[in-house]
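Note that this complex is displayed minus one protein chain, with the remaining chains in position.
The chains carry the letters A and B, assigned in the order they are written, with residues numbered from 1 in each.
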Amino acid sequence: MRQPRLRAVTRRLGTGLVVLWAATSAAYLALLAAPGDTVDAIVGDGADTPQIRAEIITEWALDRPAAVQYLDYLRRLAEGDLGRSYLLQRPVAEVIGEQLTATLTLAVTAAGLGVLLAIALATATAGHRRPWLRRASSGLELVLVSTPTFLIGIVLLTVFSFRLGLFPVAGDQGVAALVLPAVTLALPIAGLLAQILRDALDRALDEPFVLTARSRGTRESAVLLRHALRHALLPTITLAGWLFGTLLGGAVIVEQVFGRPGLGQVTLAAVTGKDMPVVLAVVTLSAAVYVVVNTAADLAYLLVDPRLRRS
Amino acid sequence: MSQLVAVKNLHVTFATKGGEVRAVRGVDLTVERGEFVAIVGESGSGKSVTVRTLVGLPGPGARVKATRLELAGQDVRGHRPRDWRRIRGRLAGLVLQDALVSLDPLRTVGAEIAEVLATHDIVNRWERAGRTIHLLDQVHVPEPERRSRQYPHQLSGGLRQRALIASAIAGEPALLIADEPTTALDVTVQAQILSLLAERRAAGQSLLLVSHDLAVVGQIADRILVMRDGQVVEQGPADRLLRAPNHPYTRQLLDAVPSASSRGRRLSTPARRGPGRTVVVRVQATLPARQPVRAGDPVLSVAGLTKRYGEHTVVRNVSFTIARGETLGLVGESGSGKSTLARIVAGLLPPDAGDVTFERTPWSAAVERRRRPLRRRLQVISQDPMSSFDPRYTVGQLIAENLDPGLTRAARVDDVTALLRRVGLEPHLRDRHPRSLSGGQRQRVAIARAVAPRPTLIVCDEPVSALDVSVQAQVLDLLADLRAADGTALLFISHDLGVVHHLADRVLVMKDGEIVEDGPVGDVFTYPRHDYTRSLLDALPDLVTDGRP
């Protein structure tokens, strides 16, 4: 009975490792594919002296055969060495480490807000009750999903900061400065999650076990929360990876709109300044976290759904 | 007040996108205390809607009207959700078909039963676990402590259904409503559940059973109502109704049930069905005479067939032959391996050991390229015709695909027309899509497609299981007609012993991948040698048919 489950776990972990390796290699390939000299690509817009060029050649092992370069790169990554930014004259790990907390705070707040909002919208409008509210909610969700994040941010900024003066226009000081960016990032997520959740709730509410639950005299709220919502939430576990990616991508834009420091600003500056070591590190790191999150979600699904626990 | 249920002139209408659907039209229904009432009808007869209305759950978009609608003397017309909740589970419990989906798959069986106890505050929090186990014990679930902590998928079909019944009786309702409670179950398990229901009645509970199967309800009900198109066409005491039905529709239903006594006789009554009115011409027609089976000339022979999935052996050392023109029945319960065997015979699945020879040529051992020229002579009809139809094709295209590829366009059109006529479909249906056809018509299209290349053997895998009994009768008659005309051999797979007894010459009984008994149908079903065959036959609810000619 335990054997197949263990096999399923190891299989997923194995797949995760393979994907991680492939993603890392793909990012590395992008660097090699850059037009022109690789050294030029790594220097970017930073100071270009013969001494720095020599440093780069040693660091990336560019004077060695391609296979060695690649293996050396993988080894350094495995050791947690993300390289050095020649534009900022600092180790990449340090640059990223400094900005991580700001972005993490934003992302976690937004994720929590988005998920809560989605659950509230979906549970209030699922089933065949209140058709008008349902239609209004689906309309709102469609608009939220279809509106670019930066427009949401700009509208919120115009209304709440410029007109009403309720929140600061920019910066990362205190909770007040976190509200608008977090809401901006949360709204599209809430829109999409609410659509998915309501679909799943509707499907669950059409299942015979819901009819059985109702035939026991169970309250409608209990039918929804105790029976249907569990079924609806299960598949959303697998969306964890997608959620992470969206949050990270969204953070780049939101940090730009609200002038918040963070990983997004670092990335943007690196792309503009052609600071490849930083870009490469951010992208590789995000792929790695995505793979970890996704694998964890898959494993959690195995644990949460009793039907998958069978022998 | 001795009447538990009193319904007069019940109408239930559903507002759908296509307009109003009148599902129930003027039904009167009473259930006395301690009485066992059954409602029988085919799909669309409104039987489920009728009983679900009694607990206020007729379905979304339903409008309910009645001159009288009383439960235990309580007028429930105008009841609000809160009022209904007090009735559900407490005054009337509901048991649905297939507990795998009717119990919440993410909750333990015990939690589902305890939900009723908590909702109606039957026992206090500390006693709930004990009561749950007691209830499971009451419906004869072995090891109730352990089972109450398990999830529905961990229980067998029979145990699950028992647990579902336990949850329905947890609130000690006076009325237990069972909507097709045994439909998804094997015949031996069905017998156990029926006896459990009879036991509940003996304990003083009233029962309202909904079923499509007259034989099932005939065994245990006091009174039977026959419904059709939203109306009750006949009702009366069970034995009278089965022995001497008054209404032609009841008679037609009884005649349609295939069994030992129906061999050689047509099951369907030639009837003209006009809008709303049925004229039944009762002729006990016999089936056309068949060409003699050529025993020494096998169409298909199977020797030592074995198929494994992992460590699980699904088919174990199976051998048999089918003679030219013979109909071989294959019966077995779910999981017996009969469908796997069918796919191996059809050349869709390679066996792990053993050989299939078709038309004296190697079949399972041959490579697909060698098999291809012979394929047209071995056709397959499956239980669900829709899944075997390319979703883009019309009826005509579906049938034409299996015609000789060398035919001209005009010949193709003529052949499709002739085939549609042969299976009793109007030729103008050729341009229709199977989606817009009824279940019976779809299966006829599948049959037309299968007989198109004039096969010598047709593998029929549960071809009538999904159909209503009267439609099943028509399809079985059609198969018998085609078999007689073409001399086609059939491998007829079914879980229904009656169907096999009606149609087959010989029968194989399959259990856990092995053939436990085989021989001429009459011998096997009259003098079963194997215990398993005997238990299958014992579990079979038999219809009281004395009054019939």
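Odds and ends about this structure:
The working rule: a contact is a pair of C-beta atoms (placed from the backbone, for glycine too) under 8 Å apart; a residue touches a chain by one contact, two chains touch by 3 or more.
Following the convention adopted for this analysis, contacts and distances are computed from a predicted model.
A chain of this complex does not appear here, and its UniProt-recorded name among "Roadblock/LAMTOR2 domain-containing protein", "Sarcosine oxidase subunit delta", "4'-phosphopantetheinyl transferase superfamily protein" or "Peptide ABC transporter permease" is "Peptide ABC transporter permease".
Note that of A:G83, A:G127 or A:P181, the residue touching the chain absent from this view is A:G127. Across B:L57, B:A198 or B:A539, the residue that sits in touch with the chain not pictured is B:L57.
Per the touch definition above, the residue from B:E401, B:E426 or B:D538 contacting the chain not shown is B:E401. Checked against the full complex, the one of B:K17, B:H312 or B:R409 touching the unshown chain is B:K17. Summarising the interface, subunit A meets the missing chain with residues 15, 18-20, 22-23, 26-27, 30-31, 33-35, 41, 127-129, 142-143, 145-151, 154-155, 157-158, 162, 205-208, 210-211, 214, 220, 244-246, 248-250, 252-253, 256-257, 267-268, 270-272, 274, 276, 279-280, 282-283, 286-287, 290-291, 294.
As for the chain not pictured, it touches subunit B at residues 9, 14, 16-19, 21-23, 42-44, 48-49, 52-53, 56-67, 69, 76-81, 84, 229, 275-276, 346-348, 372-376, 378-380, 382, 384, 386-392, 401-402, 435, 438-440, 453, 468, 470-471.
Just so we're on the same page, only the chains that are shown with their structure count from here on.
Chain centres here are Cα averages; for subunit A and subunit B they lie 49 Å apart.
If you check the complex, the residues on subunit A that touch subunit B are 128, 207-209, 211-220, 222, 226-227, 230-231, 234, 305-307, 310.
Against subunit A, the residues of subunit B that register as touching in their complex are 55, 57, 60-61, 81, 84-90, 93-94, 96-98, 101-107, 112, 115-116, 119-120, 151, 153-154, 164, 167-168, 171.
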